[in-house]
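Yeah, one chain of the complex is gone here, protein chain that is, but the others are all in their spots.
Chain naming follows the written order as A, B and C, and within any one chain the residues start at number 1.
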Amino acid sequence: MTETFDDLRDLYQEVILDHGRRPRHGRRLETYDATAKGDNPMCGDRVQVWLRYAPDGTIAETGFEARGCAISVASADLMAETVQGRSKSDTAALFATFREMARTGVCPACDPTMERLAPLSGVHEYPSRVKCATLPWHALVAALAGTPGDIKETSSE
Amino acid sequence: MTETFDDLRDLYQEVILDHGRRPRHGRRLETYDATAKGDNPMCGDRVQVWLRYAPDGTIAETGFEARGCAISVASADLMAETVQGRSKSDTAALFATFREMARTGVCPACDPTMERLAPLSGVHEYPSRVKCATLPWHALVAALAGTPGDIKETSSE
Amino acid sequence: MTASFDVARIREDFPILRQTIRGKPLVYLDSGASAQKPRVVIDAMVQCMETQYANIHRGLHWMSERTTDAYEAARDAVATLMNARDRSEIVFTNSVTGALNLVAHSYGRGILKPGQAVVISAMEHHSNIVPWQMLRDSHGIELRVAPIDDAGELDMGAFESLLDDGKVGLVSITHMSNVLGTVTPAERIVKIAHAHGAKVLFDGSQAIVHRRVDVQAIGCDFYAWTGHKLYGPTGIGVLWARREILEAMPPFMGGGDMISSVTYEKSTWAQVPHKFEAGTPAIVEGIGLKAAVDYVQSIGYEAMAAHEATLTDHAIARLSAIEGIKIYGRAQDRGGVISFTLDKAHAHDVATLLDRQGIAVRAGHHCAQPLMQRLGVDSTSRASFGVYTTLEEIDVLADTLTRVREFFTR
Partner (left out) sequence: MTASFDVARIREDFPILRQTIRGKPLVYLDSGASAQKPRVVIDAMVQCMETQYANIHRGLHWMSERTTDAYEAARDAVATLMNARDRSEIVFTNSVTGALNLVAHSYGRGILKPGQAVVISAMEHHSNIVPWQMLRDSHGIELRVAPIDDAGELDMGAFESLLDDGKVGLVSITHMSNVLGTVTPAERIVKIAHAHGAKVLFDGSQAIVHRRVDVQAIGCDFYAWTGHKLYGPTGIGVLWARREILEAMPPFMGGGDMISSVTYEKSTWAQVPHKFEAGTPAIVEGIGLKAAVDYVQSIGYEAMAAHEATLTDHAIARLSAIEGIKIYGRAQDRGGVISFTLDKAHAHDVATLLDRQGIAVRAGHHCAQPLMQRLGVDSTSRASFGVYTTLEEIDVLADTLTRVREFFTR
């Protein structure tokens, strides 16, 4: 097996397969401060993100429910891990860096905090899969902005 | 001059130029039994044909007014000359033969009565000009059929 | 393979099949989305642009006459292909979507009356749903949906009962599903619809790729399809309709070529089919489409259909044997389009993993969201076949799918 799909390792690294199969944060939060949905009509992926803030306004916890591919689920889960303890503006900056990495496959601005997200950089080869990776982030950012409605993913990736 | 346009002789034979410039029958009949209009919307050619029948039902006289190119005017004039004295069914058969000749450039079924029309066979190279040559005939046939209304040339040539 | 069908020779006609993807030979199993183009189609387009290109229908010069002839020869070829009674029954549009919208606008708003109904089926492409929804919302036409059974076949009893009240003016239904492969019983549909006073339009985008379509034998009133799926160029589609219906329909778009005369007060329309062909048409594409039709005719529908049946049987046998696979659609009469899901892997991941091995399939809702809902899925993967598809390619697909599942199961 491994031989045949060796060239898949760049895209489907073990960490993606693992988080895609067994997301740690794949659940609706019992109590939450904000939520938002993301939707990619082109492929049918759907995600909802819930947020709880700490007293200092940083993100205390993130949960999500996703219907989608391994990449979107893994991306949501890795996102949830990464943003824990961060401020809103930190998170927005992180998304910008992540999005750039997903689009281009490289990350000049990456610091160690991005390490957890780096396995997702392989999607840059597939513009349509880039959207899978960024969908949960769009929902997160919408939730942070306090737009709890139905957030559509635009096709601008 | 003549050298340059030698290769035009097949299309614009002297008889066409002559009849195109000075049609013998280019006038509305004072008294008539039938009339019809032809119209080629693609190029803007327009013709009206008037008919007078002899007591035996043959065509006694044909007149026309045409706005169009040398080929349509010459064709109308040569038609008017050719159909004089003919019965309706004769005329219809003549049109069928003429149309075939205009389309193909050859005329296996041609008899001496077609001689006058033969100069028009050059149009076969120009499908869009074939319609110029057949337009007056369409109007004539429509007049013979007793449809005095506004007859449109179809683009079926 | 049948004896008369030499797929290796046919593959040589398609330059793209020599491509490798990521160093692996291309296995193109996405013909249902769009077919590859044989050399003759590409050459016809190039030859037109290099030797005689000009705008058509109103030029008096040599190139315009030649190009007009070549473009109009496409109409003849299509009329023959579909066994139309008359070449003037062939209207060229930009795609089947354009053709279906033409009918929805012109027949829908011009002939159907508010209060009448249009029947579609539960397995339509969005192109045969949305135009009727727009007609419903703007013109007061009711939209009815004929259900399918679990095998993916049209429920004929339910279909007929939708027509019972006599309100249905038009049945617009796929002749072959782009998801399930189901071929619908066209002649029976027409009989039932006509008995209830309804006209019938078939979306033949998939069907005409797979079998001979004889509009007179089917007895329908409209038949629409799209050039790029029949090995032809993009940017051109076909609407066939009975001449008397076309003549009764008001024009859809206004512009050059579709008029007889124009004054500011009033314009009059050209004869059919030109009445429906406003503006400079897809000239080079029409000429390419003729080459595609000639190509298909030279292979022959009988040979193509036999080849496809062989492929489809083999694919269903091989894919069914994969653990955790689910294949959608088990119609008796079906074409070479197979949708499936794997239990352990999402359709998109499947498509991407296959792509890494050079295998092109489609994954998603296939522009048929209501059907997806009926099937209880968000998306499926779909393999679809063309004249150039081989049994070996299907084996590669099946073997790779087995490994894809293992990859996601470890």
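Keep this in mind: a residue touches a chain if its C-beta (ideal position, glycine included) is under 8 Å from a C-beta of that chain, and two chains touch if they have at least 3 such contacts.
Here the structure is a predicted model, which is why all the values come from computation and not from measurement.
Contact with the chain not shown here comes from a single listed residue; of C:E153, C:D355 or C:E393, that residue is C:D355. Touching the missing chain, out of C:I283, C:I299, C:L319 or C:L375, is residue C:I283. When you scan C:V145, C:V293, C:L311 or C:L401 for touch with the missing chain, the hit is C:V145.
Within the entire complex, the positions of subunit C that touch the omitted partner chain are 15-16, 19, 21-22, 26, 28, 30, 33-34, 36-37, 41-42, 45-46, 49-55, 58-64, 94-98, 100-101, 104, 125-127, 129-134, 143, 145, 226, 228, 233-236, 251, 253-259, 261-264, 266-267, 278-285, 348, 351-352, 354-355, 359-364, 367, 369-370, 373. Contacts to the hidden chain, counted on subunit A, fall at residues 41-43, 125-129, 152, 154-155.
Touching residues on subunit B toward the chain that is not drawn are 1, 4-5, 7-8, 11-12, 17, 20-21, 42-46, 67-71, 126, 129, 132.
In this section, only the chains that are shown with their structure count from here on.
If you compare A-C with B-C, the chain pair joined by more contacting C-beta pairs is A-C.
The mean-CA centres of subunit A and subunit B are about 78 angstrom from one another, to the nearest whole unit. Separating the centre of subunit A from that of subunit C, both taken as means of CA atoms, is a distance of 37 Å. A straight line joining the Cα centres of subunit B and subunit C is 46 Å long. Residues of subunit C in contact with two or more other chains: none.
Shown for subunit A are the residues that touch two or more other chains, of which there are none.
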